[in-house]
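See below for the structure under consideration.
A single protein chain has been removed from this complex, and every other one stays in its place.
Chains: A and B, in written order; residue numbering restarts at 1 for each.
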Amino acid sequence: MKWLYRVISLIVAFFFLAPIIWMLVVSVKEEGMKIVSLGDWFTPPYSLAVYDEILSTTKLMHWTLNSFLVAIFVTIFTVAIAAMASFAISKIPFRYRSFIFFFVLAGLLIPGEAVIIPLYQVAKDMNILNSYQGLILPALASPVAVIVLKSFFDGVPNELVESVQIDGAGVWRIFWSIMLPLTRPALASMAILTFIGSWNNFLWPFLSVTDDNLFTLPMGIPTLMNQYSEDYVKPMVINTLSSLPILLLFVIFERQIVKGISMTGIKG
Amino acid sequence: MRRKFGLILVTLMSLALVLGACGASNTGSKTSDGAENTTSAPGSDSGSGKKVTLSFWTLFSGGDGDNMQAMIDEFNKTHPDIQVKNTKLEWGEYYTKLITAVGNGNGPDVGISHTSRLPDLINQGVVSELDDVAQAAGVDWSSYNSNLLNATVVDGKHYAAPIDTHPFIMYYNKKLLKDAGLLGDDGKPVMEQSADGFVAFLEMLKQKLPSKVTPFALSNTNDDPYRLWWALYSQLGGNDVISDDLKKAALDADKGAKAADYIQKLYSNGYIKKNDPDFYKNFQSGTAAIMMTGVWATGTWEATKDLEFGAMPIPKIFDQAATWGDSHTIILPVAKKEDPDKAKAAMIFADWLASNGQTWAKAGHIPSKPSVLEKQEFKDLPYRSDYASVADTVKFNKPSTKNWQIRDNALFKYLNEVWTNKMSPADAMTKMQDAIQKVLDE
């Protein structure tokens, strides 16, 4: 029984890794090889010539950088403004508090895809199409982040907040040096999810950007995949190059990422 | 300290908002006029020292892309006062990007349009008229092939400068044809130009050559089989799929079905490899005896080591010689702010591309100026003369604004089903007729 379990586990794991291994192996093959059977993919000659070519003749690295820049900006600002908003909703007893909360909650029901056409028109009217602002700004208001962070802020006892206040701390200090540190894991997990979401965002950049200096990876990659002459090596080199940075990040932050996902899952 | 940081955070964010809301008006176009020019006085000619930078959007890849880049480099070298910057866009998204970019004021200074797409672009207000600027740039319209040029004139106004014709032609692998005993002493295929003759030719190839060799390399979907269908449909006397007033679907169902049926049999008899994912490479690596595609492949085949190939018009399978073809033209997209200097420079560039068609012909295209055909450099290019005459038999689209939509949403869609034997040619024609009408009505 035990060995069966083990074998099945290994087979499943193999199928999860196989595409990525195949991608890596194909990417170091020579262009124009004859492939008749599976083994041909895994035998020499190998060559890094295509890597050279792609790196020197395309903007792939530039787009990777764009993807990172956009994702980093989106992450920082999304989490920052969501934290501020959810702090207000959770801890400041202002008028219309419940109205604001429902106003944000309603946003959960509006999927980005459903407003993408009017959003295009709005961005056009604001003159931010085809710019970094246009890539970043529309992504910043995340009702999900507000709702999730609010539930974490709610978890901080009011007594604690009040006792700090008695010591003379201002609201900013409460937010900055009490609330944020206490909810750091939640903030981190929100940040990670936002980052991955932005990294994968396709539809909006695809519609809003026409200048190839502003492309992010998801929209840049298809432009490199020539519809004729579908050699396998080039596409796999492109895939590999654009995945390496994020894979590396993943390896470094795996623990935090895993923790982050499980946290939001429980609250969400 | 902490408090200060918080304030900075707020300030930063408000700043970002302000930036986003109103400061963005210029950033978008930074690449299109990122250079020092723009305020020079009109009429300033070459040598005035003012540099004009033109952004040029192209949809060329592969051999086409390389040759266009070579031409741009050459132009930039010979015209120190004009610098052209090439942005290659993906074919499939090119027009969408062009229209959206022009719509939001981020369009390029110079662009490419197929003649078949031009009416749509004119209708949408994407391209500007050229008559004034052509005069300023000293363009002699009479130096262009009048057929090609006429297709770019609407209501007596010029909208584009054609740089080529690119018909759908046939290529053959000389070595494989020789192995099958089908290569004549003149280096041309031994084939009877008729419906049965072409099939017999393919049958011979299939029998005589090893089973790994594909007799006829052709895509199984979309463009190339559609082009072949268009060629045969036209050979049968079909005259586009819409009426002369461009308002009604006018597919000749009998002719269309006959052409589709003929091609369907080429697939089902195994002359064409099923779902060949890479028919270009199939021919390029010498494992396919013949192939049909646009002339743009010539340059690619020439650059391939050990590929002995020939080029010829599509065989006359039915009544009259005819083939599919289109033409690349240079357009000046509408700009937010008109800049006569840029427009003039762009026009000079467009005319230069046409006048130096011998370089563009290296990619395989047939130049748009008769004078270029007489140039020794053009004559020295092999193959081109074998098919230059095809230009006269090209059956172009009628000037409808819906050409591409009809192609994408009516023709490709159902013809693809015919090729995979999932729909009978007659059924497909009925469906296509309806779909064409639907597109025209929208």
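By definition in this document, a residue touches a chain if its C-beta (ideal position, glycine included) is under 8 Å from a C-beta of that chain, and two chains touch if they have at least 3 such contacts.
Note that contacts and distances are computed from a predicted model.
Chosen from "PepSY domain-containing protein", "Probable septum site-determining protein MinC", "Assimilatory sulfite reductase (NADPH) flavoprotein subunit" or "Sugar ABC transporter permease", the protein name that UniProt gives for the omitted chain reads "Sugar ABC transporter permease".
Along subunit A, the points of touch with the absent chain fall at residues 5-6, 8-9, 12-13, 16-20, 22-23, 35, 37-39, 41, 67, 80-82, 84-85, 87-89, 91-95, 97, 100, 104, 107-111, 113-122, 126, 137-138, 140-141, 143, 146, 158, 161-162, 165, 171, 174-175, 196, 199-200, 202-203, 207, 217-222, 225, 230, 232, 235-236, 238-239, 242-243, 246-247, 249-250, 254, 257-258, 261-262, 265-266, 268. Taking the whole complex into account, subunit B touches the unshown chain at residues 10, 13-14, 17, 21, 96, 99-100, 102-103, 124-126, 220-221, 274-277, 405, 408, 413-414, 416-417, 420, 422, 442.
Just so it is clear, only the chains that are shown with their structure count from here on.
Computed from the mean C-alpha positions, the centre of subunit A lies at a distance of 37 Å from the centre of subunit B. On the subunit A side of its complex with subunit B, the touching residues are 32, 34, 77, 80-81, 124, 126-134, 136-137, 170, 172-173, 175-177, 207, 210-213, 222-223, 226-231. Those residues of subunit B lying in contact with subunit A across their complex are 2-3, 5-7, 9, 13, 16, 19-25, 27-29, 31-32, 61-62, 87-93, 97, 100-101, 103-104, 106, 277-278, 280-281, 284-285, 300.
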